[in-house]
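One protein chain is absent from this view; the other protein chains keep their places.
Read from first to last, the chains carry the letters A, B and C; within each, the first residue is number 1.
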Amino acid sequence: MLLFSKYYKIVAIFTFGLLLNSELLASQTYWFSDTPPDREFAKKLSSSHDGLVLKSRRDGTSKLLWLREGEDPLTSTYVKEADAPLILLDAKKNLKTVAFKNKSYAEAIFKMPDEGFYNLFMIKRFVEDNTLYSITAKKEVLNHSCREGHDNIKEKMPPNAYEAAPVDIIRERMPRERFHTHVTSGDIVSYRILQKGKPLADASVTLVTQKGWKKTLKTDENGHVTFEMIRDYYPEWHEFKRRTRENFLVIVEYVQAQSGTLDDMTYDTISYKATASGSYYPSTKDYQSYLYGLLIGLFAFFATFLSVYLYRRRRLNVYQEQRLD
Amino acid sequence: MANHKDEIKHPFNLTHQASEATRMLRSITDDFPDNPEAMNYFYDLYKKVYCEGVSLHENKKIVGTMCVQVPEELIYASGAVPVRLCNGFYTDDHNGADFMPAKSCSLVKATLGMLDSKSTLPFINRLDDIVLPATCDQKRKAGSMIADMGYSVYDMEVPPVKESEEARIYWRRSIRKFAGELKQITGKKLSKSSLKEAMAKISRAQKAYRKLYELRKQKNSVILGKDVFMVTNAYFFDEIESWTEAVNRLNVELEKRVEEKYSAAQRRAPRLLFTGSPAIFPNLKIPMLIEESGGVIVGDETCSSNRMLYDMVSSDEWHLNAMVDGIADNYLKPCTCPIFTKNDDRKRKLLHMAKEFAAEGVVYQSFSGCQVYSMEQASITKALNDEDIPVLFIESDYSPDDMGQLSTRIEAFIESLKAKRRRNRK
Amino acid sequence: MKYFAGIDIGSTAIKIALIDEEKKILASRVTPTGSHFRKNAITALETTLSEINISMDDLSYMISTGYGRKLMKESDESVSEITANAIGAIEAGRQHGDIKTIINIGGQDTKAIQIDDMGTVTNFAMNDKCAAGTGKFLDVTAMNLEIELEELGDYHFNIKGAPLPINSTCVVFAESEIIGLLADGHNKEEIVAGIHYSIAKRTVRLAKRVGLEGNVYFDGGPAMNKGLVAAMEDELGKELVIPEHPQITTALGAAVLALEAYYDEMEEE
Partner (left out) sequence: MIKNIRKKINNGDLRRFRFWLQIFFFLLFVYGGYLSINLGQNIPTFACGFNSEGQGATCYLIPLQHQLALSSSTLFSMAGIAVLIGFSYFVLWFLVLNKGWCGYACPLGTIQDWITSLRSRLGIPYASYTWEQFKHLKKIKYILLVLMVVIPMGIGAGFFSHDMSTPFCMICPGRTLIPIFTGDFSQLTIDFSSKTKMILTTLGMLITGIFLAGSFFKKRFFCFFCPMSALHFMLSKLAFLKLKKDGSKCTKCGDCYTVCDMQIKEIADDVESKNILQDDCIMCLKCVSACPEEGALEVKFMGIPVFEATVEGYIKRMEKENKNG
């Protein structure tokens, strides 16, 4: 039954064929994913610390992101065509515009010449039924190669905010977070929601994991919201893979009573919807054991101690006979 | 044991040994001018011990040692005093010849003669044990003879090779066993602090000796070799602390001599190294002949002197195990005694000493009967000759018969060194 | 004219050499040492001096050598016979070309000396205590065979058979061995040659210890024994340089050293 419903949903999406237009935007959720829609295509990409990247001799490292539609990270469809403006906040905090490439799917590609975090924003505004819909999709991407060393990580760690964004979802860094740190189940992730650079209070923030678990919270007066990543990965023990990378989605929704005009259309309400996607891994606690570690360590320690002790005892016997075979 | 407590029949000063010692001592003190003032301590010591029979180390257990390989640190740490029994008396050589083969080494004969006649050393009757390292064949076989005389003898095993790891292990075990044996003799268990103290005691003595050794490198020889032999020989039986003090006093005096540019020998006296069979009082025949013939012994490589005091023990950690192993290594590895298979270490040592002391020649004594020194002679001579250092090889014993011939040879050697120097100058 | 004297007081003979500034030998003498060697030495010296009509006071410098060197208080200094022998050999053997090795057989000892071009002793070897292979050995042989010492050479060359092997190296045992050989009916010639070869063998072995290079000079009383010389040459495999007066080489060396010492002293003054 469950299988069927999933199947039904996918079939439905493909049947209607999605185009990115205003009518649909109002109700749907859009987000950026770095998982290629095409499995064959994925083979051309190389893995990096933060998902797949495209490496070429001419352009260096580039990141590819695809726009997806849907609230459930697992079943969201890939948008086939999109024409919304894209803004890139690069590792050096410069702003650039990027355009969608609509090959088979709406795809954004940008080069990452520097080490650090790149933020891609898709911002779309339109009026409908006296409501201004402000849609933002954000993706934070890390560019890092161990070959470059790990010398200046600390200064590159803090997140960069895009002040002009109608809503910016900033993932705050976890304690001791470094380039190599992954968000894992059980981690506390906290977000700061900014509206034009200022904290947005009382906005509803929803976290959706790949398995579809959802939780909605309201931001406090500083725009903060904190989730604990739940554990939703329960494979058979022999199928456990600690490199299981799953996506999660943070969706911010906020409605504000404010009137104005946009493109000669008036509105009296603004409805904001912003997304930011991330990825998470199984918690190390799921597969690492202190107990065994310490037991084995202590065993080795005492075994060595005992063998040295016994050896020394034995050596007190007078000359050991030479063994000949 | 009761039999060695017998009274000596003659008053000590009337024995042949006493008169032999007196003659030698007189010759040492009177034949040379300006002996260092501080040497009087040593002259008096010999006079007291060998001529007057004054006993030392009262109320202490005495362990006689028969070779340089016996770790004295362990003996001191066990509360006893080591006394080296190697003897240089011709009278005792004669006594020994009564029951030993005529061709055996004078040193062994004299030592056994002394032990048999129970004279010469005033405290010979008080020996609690004799440690006999199985070094050369003659000493090895002497063990049971000594035991038959009624002494308690401990045979200490010595490996014949010293380079191998097996030898090192064997020797370390031998030394540990010896430490156990000492406990039996003295009833005192070796402790960390007593061994440390013993090591410190010996290292103070060695420090004083090293200073003396350095002073002999002076271009102007500040002390004659015969006096240094007297100093180092005294270490055989003297109270170690007072010996150290006396050497330190001597060093102070010699330093003054250095400042005053005083020379104990003729200014141009050829500088010689002495090596081979040990010169032990009163058999200072060859050193005396050398220095009477106008040479000066600036350094020596013998077990009665340099080999006994030169190498110092170090330890990484101050536990008994580490200390005893360190001591063991020190008594085996640097030992240049020819009983060990290889000759290289002795060659290297002599070449280095010749350089260090600016020695012009080497006098190599081998006691007749000492096979190993005689056999090693050729290769040592070659090694030294290759570095343009002439060697005079002398095979001799304790008898004074060959003095005339020896004096000719030694003089000729010294003359040839002088001539060589003249030739090199031209 | 200056006179220099070298006096070699050996165990069997006292040898005296007198030279002038040109190192020319003016007079020489060999006399037995006897028991009062100091008295005998002075008498012999005075006799020698009187041959050229001078007295002790006319001597500029005198050096004594040999076993009795230190007791000869009349001399200016003493030098070991090895050094003196080397110098003497250089002097006496000059016309024979470079001398590198000297073999000296004395009354009680045998020496082999290696020298460089300057006459400096670079190495030497001497027999140990025992008198085997020394002049004494020849004395004893001659006495036992009841022939004169000077006749030994003639006997050596008159040999008919092969030289007899003499096994004993000790003078005392050799004596009884000779008597035994005589008793067995061996003739004297064979015994003498045997003795010569025995001495030659020992001496050559000693000489080999210092190395046998260049011309080998042979001196000392026994060098006058032609038979021994022949045996030695046979053993060595080369010819020996024999000086005109083999006995006085050492004394001559002492005299030359006296001359050098005299001029050295003059220079220093």
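Methods note: a residue touches a chain if its C-beta (ideal position, glycine included) is under 8 Å from a C-beta of that chain, and two chains touch if they have at least 3 such contacts.
From a predicted model like this one, the values you see are computed outputs, not experimental measurements.
Participant: Using the contact definition given at the top, list the shown chains touched by the missing chain.
Facilitator: Computed over the complete complex, the missing chain touches A, B.
Participant: Just one of B:D30, B:E58, B:E165 or B:E259 touches the chain that is missing; which is it?
Facilitator: B:E165
Participant: Identify the residue among B:E157, B:E255, B:D311 or B:D402 that touches the chain left out of the display.
Facilitator: Residue touching the absent chain, from the options given: B:D311.
Participant: Out of B:K141, B:R176, B:K196 or B:R421, which touches the unshown chain?
Facilitator: Reading the full complex, the residue touching the unseen chain is B:K196.
Participant: With the missing chain put back, which residues of chain A would touch it? List them for me.
Facilitator: Contacting residues on chain A, toward the hidden partner: 146-147, 149-151, 154, 176, 178, 240-242, 282, 284, 287-290, 292-294, 296-305, 308, 312.
Participant: Residues on chain B that touch the omitted chain in the whole complex?
Facilitator: Contacting residues on chain B, toward the hidden partner: 163, 165, 169, 196, 199-200, 203, 207, 210, 214, 310-322, 325-326, 329-330, 333-334, 344-345, 348-349, 351-352, 355.
Simple rule for what comes next: only the chains that are shown with their structure count from here on.
Participant: When all chain pairs are ranked by how many C-beta pairs they have in contact, which pair ranks first?
Facilitator: If you count contacting C-beta pairs, the leading pair is B-C.
Participant: Per the centroid of Cα atoms for each chain, what is the distance between chain A and chain B, given in Å?
Facilitator: From the centre of chain A to the centre of chain B is 86 Å.
Participant: When the C-alpha atoms of chain A and chain C are each averaged to a single point, how far apart are the two points in Å?
Facilitator: Centres of chain A and chain C (C-alpha means) sit 113 Å apart.
Participant: Do you know which chain C residues sit against two or more other chains?
Facilitator: Residues of chain C never touch two or more of the other chains.
Participant: Any chance you could list the residues of chain B touching two or more other chains?
Facilitator: Correct list: empty.
Participant: Which residues of chain B touch chain C in their complex?
Facilitator: 390, 395, 401-402, 404-405, 408-409, 411-413, 415-416, 419-420, 422-423
Participant: Per the contact definition, I'd like the list of chain C residues that touch chain B in the complex.
Facilitator: 67, 79-83, 109, 116, 118-124, 126, 128-129
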